[in-house]
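Missing here is one protein chain; the remaining ones are kept as they sit in the complex.
Presenting subunit A:
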């Protein structure tokens, strides 16, 4: 692998990958038998899969210099809409399952388009726009369900996406990895990806270079919404419940993961591989700390430390670059 290709693939994620490996090694040393089993490692992946799917979308958003706080609420909203549609269809069977998946993704994408339109056409900053839709999507989900979690999921959906496995790996993990792979290739190799970086580096320059910045931003937020919708149906299938109260802090977890993975909050910089690593660190910590007998609250503390350290590394890199 040449150093150029290596930079392209890993980018700034080398340090953080090392941190992840050290954390894994540490837990493996402390309690090999419980931690380092395939069953447990797969559990960690399952628990990271929803966040990975949302983090892929958030990586695009953050690279444009924006932010999306609405992901967890859009996840719940999409699950609720899909759940209502599937219940109306009888709630069992393959047809209902597939329609549910499609409806969930469309519902998520719709929120994404709304976010994008408000940000580009109405000129409301992304932080405020998505904070608004964070509240609005959750509110609508509560109104539609009257605050009661929906619990009718087609058995076909539970047996496949929810708990089923393919070639030894759970479907949830396959979906997350495939989404990350496609997202990564899109970001690194296509014109769409290059435009995303360009807008994040300097939106005005991108506009003058003839890129339709507004249309591009709308599509980026639509992708983030679509992926939240996908995560919504994954969550519904996994938990068998719309988990209305379970995703309130997903947005912060997702942003932390993406930033730990080396994506800059100022836009223009980031890789999908870094995002993957950044999502795995909190997931490994959450699992490993319980296994070694520490309260899982230490995860919040540890993730906080890693987050600040990651941004500090990013700052150091920027400074050394400008010096050169």
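The rule we apply is simple: a contact is a pair of C-beta atoms (placed from the backbone, for glycine too) under 8 Å apart; a residue touches a chain by one contact, two chains touch by 3 or more; residues count from 1.
By our rule, contacts and distances are computed from a predicted model.
Chemist: Would you kindly match the missing chain to its UniProt protein name, picking from "Transglutaminase", "Substrate-binding domain-containing protein", "Multi-component phenol hydoxylase, alpha subunit LapN" or "Circularly permuted ATP-grasp type 2 domain-containing protein"?
Modeler: Options "Transglutaminase", "Substrate-binding domain-containing protein", "Multi-component phenol hydoxylase, alpha subunit LapN" or "Circularly permuted ATP-grasp type 2 domain-containing protein" considered; the missing chain's recorded name is "Substrate-binding domain-containing protein".
Chemist: So one chain is hidden, and I want to know which residue out of A:39, A:122 or A:167 touches that hidden chain in the complete assembly.
Modeler: A:39
Chemist: Could you pull out which residues of subunit A are in touch with the chain that's been left out?
Modeler: The missing chain touches subunit A at positions 15, 18-19, 22-23, 26-27, 30-31, 34-35, 37, 39-40, 43, 46-47, 142, 146-149, 151, 162-163, 235, 239-241, 243, 245-248, 283, 285-298, 300-302, 305-306, 309, 312-313, 316-317, 319-320.
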